[in-house]
Each structure stands twice: as C-alpha cells, then as structure tokens.
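Dropping a structure here in structure tokens format, bear with me for questions.
Omission of a single protein chain aside, the complex is shown with its protein chains in their original locations.
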Amino acid sequence: MTAFLEIENLSAAIKGTPDRLLRSVSLHVNSGEVCGLVGESGAGKSMIGKAVLGILPSAVEIVEGQVRLDGEDLLAMPQRERRRLIGATAALIPQDPLTALNPSRRIGPQITDRLVDILGWTKHDARTRAAELLDEVHIENPQRVLASYPHELSGGMRQRVLIASAFAANPKLVIADEPTTALDVTVQKQILRLIREMQERHGTAMLFVTHDLGVVSKICQRLVVLFAGMVVEKAGVSDFYANPAHAYSKALLSATPKFTEPFTSLTPVDQTVISAVSEQVEAADREWRHAH
Amino acid sequence: MHTDASMFKVRGLELSLPDFANKQPFGRAPMVDILKGLDFDIETGSVLGIVGGSGSGKSTLGRTLVRLLEPTAGSIVFEGSDIGHLDETGLRPLRRRLQMIFQDPMSSLNPRRRVGAIIADPLRIHDLDRIDERVDEALDHVGLPRAFRARYPHELSGGQRQRVGIARAIAMRPDFILADEIVSGLDVSSQAQVLNLLENLVRELGLTLAFISHDLSVIRRLCSQVLVLNRGTIVEYAPVEQIFDAPKSEYTRELLDAIPLPDPDQPGW
Amino acid sequence: MRDGRGTIKRKAGLKLWLSGGWLAVVAVLTLFAGWISPHDPLTQDLFASRLPPFWAAGAEPGYLLGTDSLGRDVLSRIIYGGRVALTVAIIAGLATAIVGSVLGLIAGYYRGWADAVISRLVDIWMAFPPVLFAILLIAVLGTGLWSIVIAIIVIDWTRFCRVVRAETMNQSQMDYVASAVVAGHVRSAILWREIGPNVLPTIVALLSLEMGIAVIVEAILSFVNLSISTDAPTWGGMIAEGRISIHQAWWVLVCPLIVLFLTVLAFSQFGEGLKDRFDPVLR
Partner (left out) sequence: MRLLQTLLMRLAMMAITLFGAAVIVFVVIRVVPGNPIAMMLPPGASDEDIARLTAHYGLDKSIPEQFFVWLGGVLHGDFGTSISLRQPVMPLVLGRLPATLELSIFALVLAVIIGGAMALTGTRFRGGRTEAVIDVANGAGLSIPDFLWALVLILTLGVLYPVFHISGRISPSLDLPFTTQFYVFESILRLRFDLWWDLLKHMFMPALALAIPLAAIIGQLLKQSLKETMHLDYVVLARTKGYGENHVILFDALRNAVLPTLTLIGVQFTFLIGGTVIIERLFSYEGLGNMAIDAVINRDLPLIQGIVLVFALLFTVVNLVVDLTYALLNPRLRHA
C-alpha cells in the first residue's frame, strides 16, 4: 500500500512571528485507511487539515515542509493549479453542519457545483449522481431533499448531505474535521458508521481530526497525537489503546471518560506530564532555531 | 424513595415558551411546550444527574429549579414550601440557598469586574459577614491562588474561569447547586480536573447538586441518581447503577450504546 | 502568546492622542478667547476688508487668517465661534446621551409595554428628516443657546435609544445577568450595576460622536441663520458668509471649514479610541 497523503516536516507560524503553530509535523495517510489526528484545543490538529487543503487563515503561513498528494508536492505548485488538483482529488467534511451549507442555495447545486464547474460534467449527469449519493447516505426521497434549502433539514440530515457532497467526485482523500462534535451522541453514532461505510466503499484515504479518543477508536486504523503543534506519538489503534507509548498520550487516555470504568477514567492530567511535554516542545524549538 | 429527606419535590412541572421563530406577524408568538409534566424528588445530600440530548429541555428544567424561569403549571416544593410562583421579593431570601454554575464561564462572569468582586458581590447582597475571608476560602476550595482576586475573567483560562464560577456558587454556602453543562466547553484534561474538584467539594461541604450534562460517562462518576429526559418528559429516573447496569427504557439504552468508549473492541460498533 | 492585540492597542492610542490633542487645543483657545484672540470678533473695519491670509500676497500682519467682507478678523471669529460650538457640543451631547440612553436601557432590559411604547416612538421619530425638524423647532422656539440644545435633544435622542436598546438586549442574554439573578440582585440593581457598565463604552463612543454631530447641527442652523443670534460669530455663520463671497475671498469659507472638519473628525475618532481603550477584551 502506498501513502496517498504525505506530510513532511511541516512548520507553520503566524506571519511575522517566530513562534511556530505547527512544529515539523510529519505524517502519512494510505489509500483506504483512516488516520486519526488527536489533540486538545490549540494543538494545531485542524490546522494540518487546512494546510493540506490550502485553506489556512491568511494570517498563518507555512514556513517549511512538504505536503505531497499522490507524490506531487502541493506547496511547490502554482496556486491555481493546486486549487484545481485539490478540488478534483480531495474533499472536506466540516465540523458544523449548521454553517457548512450555504443558507441561500438549494441542496442540489451545492452537491453538484464541483462536478459541473470543476470537473466539467453535464448538469443532468451531475444531478443523477447527486440523487444516487443521497441514496448512498441513506436519505429517503432524494429528489425532495435536492430541492430543499438547508434550514429545512435537521442537523443529522445536513451532515449526511455534507458527507454525500464530500464523496461526490470520488475523492482519493477526505479530511474530516471534527465531523460529529456538534451532534447528539445517538446521531453521532449513525454518522460515524456512515462515514466509515462510505470510506470503505470508495477506498478513500481519510484524515480524521478529533479531540475525542472514544471516536478515534471507532473509526481509525492509526492515530497521531499532537501537543502544541508537535507530534508526540504515532501508533496503530489497537496498540495505542492497549499501551500508549508517550506519557502525555497515556495521561490523555486516562482523562477520557469511560462510564464502564467510572473510578479509573477521568483522571486529571498530572502537571508534571504537561511540564515534561512542554519541555520537549521547547527542546525541539531550540534545535529548530539552531538549524535555521 | 424517602420523601422526608427530599429537598425538592417537583410535581406536574410544565413550562412553555413563546416560539419567536414561528411567530405570525399578527398576535402573539405560538407557545412551545418545553417541559411536559415532570414529577421527581431531589433528596438532600444527593447528586442528581440530568441527562438528555439537545432539545430535551434539560437546561430549561435546571433554570426552572433555581427559578430563573417561572413554570407554566405544577409545583416546585423546596423544603416544604412551593417556590414555583414566588415573585422577586419572595425569592430573595431563597437566592442565597439556591446557586447555579453556568455552562459558558466567559459569558457568566461580568467582563468588567475582577474575580474578587464577582465572588464577593452575592455575599454582599445577602449581608453576610467576613466577606474577605469567605472569598479567600472559596478560592482555596477551588484551588485558585488568592492573588486571582485582582484578575479579570478574560485573563484566565477556560478551566480557571469555570473554577471562579464554582467558587462564586460555593462561597454562599448554599443548600443546593445547579451545575449546567459545566464541563462541556472544556478540554478533556481540564474537564477531568473540574469534575474531580466538584466531586471533592460535594464530599467536603455536603452539597446537594443537580448536574446537567449531555454526556452519560461524566454523570456516572459524580451522581447518585440519574434523570433521563427526552423531549420534555422523564424517560427514566433511577439510581445511577440501575441506569448504567440495567436501563429500563429503550431511550436510555440507546444513549448508552451510542457512547463511543476509548476502546477499539467495544461491542455494538 | 503573541497575537494582534498589541497593534490594535497602539493604533487606538494614536487615534486617541491625535483627536484628543486637537480637541484640547480647541478647548484651550476658546476658553481663553479673550486673551488669545488678536482682535475683537465683531469689530468691523471696512478699510481692511477681504485681506488675504498671511501667506498670500497683499496680507496685512496682524490678520493671520485674513479678514471677511466687513473687515472682521477671521481667526478671532473662528476662536469665538468655537465657544458656541463647544458649549453646544458638551451640553447638548450630554443631555441627548442621558435622555436616549435611559430610554434605551429601559426598553432593552424591561421589554414588554415599555419597549413597545419607546420603540414605536423611535419609529415615529425616524419618519422626520432631522435637519428639517431642527429648523422647525428653532423657528418655533426662537433662536438662542437653549433652543439649540433642546432641538438637538429632540432630534437625536433616538440615535442613543436605538443603539443602547440593542446593546442592552444583547447583554441581557448573557449568563452574567442570569448569575446576578441567582445571586439575589433585584432587577433595577442588575440593570445599573451589571449591564450598565458593559453598555457604557458604547454610550461613551456615541456621546463623543454626538458632540461632533451637535457641532454640525449648530453649524447648519447658523448656516440658515437660525442659531444663537445673528451677530455672534459662529462657524456655520462664517461658512454661510464665505459661501457667498467664495470667488472673492475663499479663505472666509476655507478656514472655518477646515476647523469644523477637524473638530468633527476628532470627536468621532476620540469616541472610537475611547471605546477601543475601554474594551476589556482588547486591553
């Protein structure tokens, strides 16, 4: 199996400041595989996905590193070409289904616009495909939904629409950015299953960004743990949950609630663990500054 | 259930709110029933978990218990007297005894006041003595340095702000505290810290607590009783072990099954 | 951690200093007009009419900004005109702010019938063209300082009322208000002690803006000859005279115009600067 997405030594910083938000991040995602990207708020997990898709906020710039999609270095490409390539081969499942659909456009065009405008399909083909996709994500009466406006659909429905839209152009890579965080648990379960089902059917490489170690264990084969923009651990899922290697990962795992073990889970993260990993970050920074 | 030991007895509690989203241009906004006749007791010294999905009415229920909202029908008997329809003056003496910790610590702390004033203010209203000492004590209880009295809310981290919210509530030495989704905005690590803090405070101060959450795993650690709410009605009300080990209602079971445990081999997924 | 806050504060500081500095200069000049102004603003000297300002050919020393068609010193008239402008700005600005803000706070916090009445009143008021309304009021009340102040309150209280009402409604939704209820505050105490301070920066910014607007309204009223009295020097009156003789003596229009322009700009920028400075999140 080959790595479809390869990130090498990626560093990013707020423009004009020396402090890095991403600290020499390297990771890869194989075709047909789901890789989890885990960390607390401010760890930079969403930023990695944004860097890949070229949608970083304008204040943030990439200072070093490579992002390769199927072997092609995205950062070395002219912007226009890169946008086209991403539009044709990658897709995003965003976090908040309430803001991720344009409130003033009908659902149909929002699914088909990429097919028509970027990939040059005919309107008719695109519409047929959209209906098929809605069927694939288990939406009844696709034609009616295609003609509705977002505010007419429930949160779970909208997330299904967004998943359908993400898989519309048979992408090779899907980046899911906390796709279930805004949903109720029962809906979350259905959506996670659906994402897994779609990913398996299409053989897509998927980068799954989340703060929830419970969710990771349900959908990912491998995971990468981040702290302050630095990779602290990369592991296979079964190894990780049986025996996390890094002290910070271990602390994070035991702080995660687990109702089957009420008195051993939810352990507060020890301050010494935080200082140790912060020390590690500083050491990496010193080394990096030295090298530049 | 020992009715004598009950701090709250809630009977036939109903609440409707105007639905401005579907307001017709003429006349009043239509009313939406949020709570549809709830009966339950809260025993003194117990920790009640209130759980439900979005739109279940759990926050509305909480705000009605501490009388931020007035019920449309039914009674809320607090230590023998019905507080459901008391007016502002009637509620005043009760305010010291019923406290609340809010979900969003940024919005619940007045941005223009220092932490010390935020904690001291309710004490002053109720003419309590030794205010300075009480503020220090409260800060000690929640594990914040006393020097934080001089800080503004925006100078604190999320976890620290939530501790200030807790300090403000316990400084009053209330009989009852309502905690409304107080850890849902926090990272896992601060979530665990705040929960541990609350757990210790319940033990030390003998608090009666209602803990609202959408997350059943958090409830199990802290609560002795659990009330499962769905669309404004009680689906199940039972001791915590029973809810988790032998849930009676289909809805509770569904909720439990849907929780993703940090365990790749969890059955049912 | 480094973020954008440093630059925001620096910009706000510069804005505050420049605008505050200009307003201070105007205030000092007008306060000590008797000592500072080189001539009596009313003395006419028909032999020295339409003298150009000091840098132009044919200027007379002693008439820094030249003279108008009646030979009155332009600089002195600007300084004395500033007296009227600043007096109106301060009295009318404060009075308008108080009336409008109190009504806005009440409507936004208590809602119900009070809000219904106040909001409807605002709607009705908004159906009048403000300048025409002001002119009409002065025509009815007669000219004079107090008429101008009353006219400004009457036409502009809605500006405060609308903004303060919206901001109060915003703040009322915040949980710190609910937590004040839980603490046992009575409603009026919550409005003044909890919500008030959070609405204050908005009011202060608007107040400063309103002072600039008051200066303009006074100038407009002077322009149509309906201000304090016909012979007292006012910026608007000077502009009206300068507008007539624009082709013969442009400085009679240009000099007061520049001063008026800068003063109005300074008032509005001063308000913005104060608001940025007061905002606890940016501090």
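So that you can tell them apart, the chains are marked A, B and C in the order they are listed, and the count of residues begins at 1 in each.
Basically, a residue touches a chain if its C-beta (ideal position, glycine included) is under 8 Å from a C-beta of that chain, and two chains touch if they have at least 3 such contacts.
Worth saying up front: this structure is predicted, and the values here are computed from it rather than measured.
Check A:117, A:239 or A:279 against the missing chain and you find that the one touching it is A:117. Interface note for the absent chain: among A:27, A:48 or A:86, the touching residue is A:86.
When the omitted chain is restored, the residue from A:123, A:151, A:201 or A:289 that touches it is A:151. Residues touching the missing chain, restricted to chain C, are 120-121, 123-124, 126-133, 135-137, 139-142, 209, 212-213, 216, 219-220, 223-224, 239, 243, 246-247, 250, 253-254, 257, 260-261, 264-265, 267-269, 272 (touch as defined at the top). In the full complex, chain A makes contact with the omitted chain through residues 53-55, 57-59, 80, 83-84, 86-88, 90-92, 94-96, 99-104, 110, 113-114, 117-118, 149, 151-152, 162, 165.
Going forward, only the chains that are shown with their structure count from here on.
When chain pairs are compared by contacting C-beta pairs, A-B ranks highest. The most distant chain from chain C, with centres taken as the mean of CA atoms, is A.
Our note on geometry: chain A versus chain B, Cα centroid distance of 34 Å, whole angstroms. Between the CA-based centres of chain B and chain C the separation comes to 48 Å, rounded to the whole angstrom. Looking at the complex, you find that chain A touches chain B at residues 40-41, 184-186, 188-189, 192-193, 211-218, 237-238, 241, 251-253, 255-260, 262-263, 265-269, 274.
Looking at the complex, you find that chain C touches chain B at residues 174-176, 178-187, 194, 197-198, 280-281. Only residues 63, 66, 68, 88, 91-92, 95-96, 98-100, 102-104, 107-112, 121-122, 125-126, 152, 154, 165, 168, 172 of chain B touch chain C when the two sit together in their complex.
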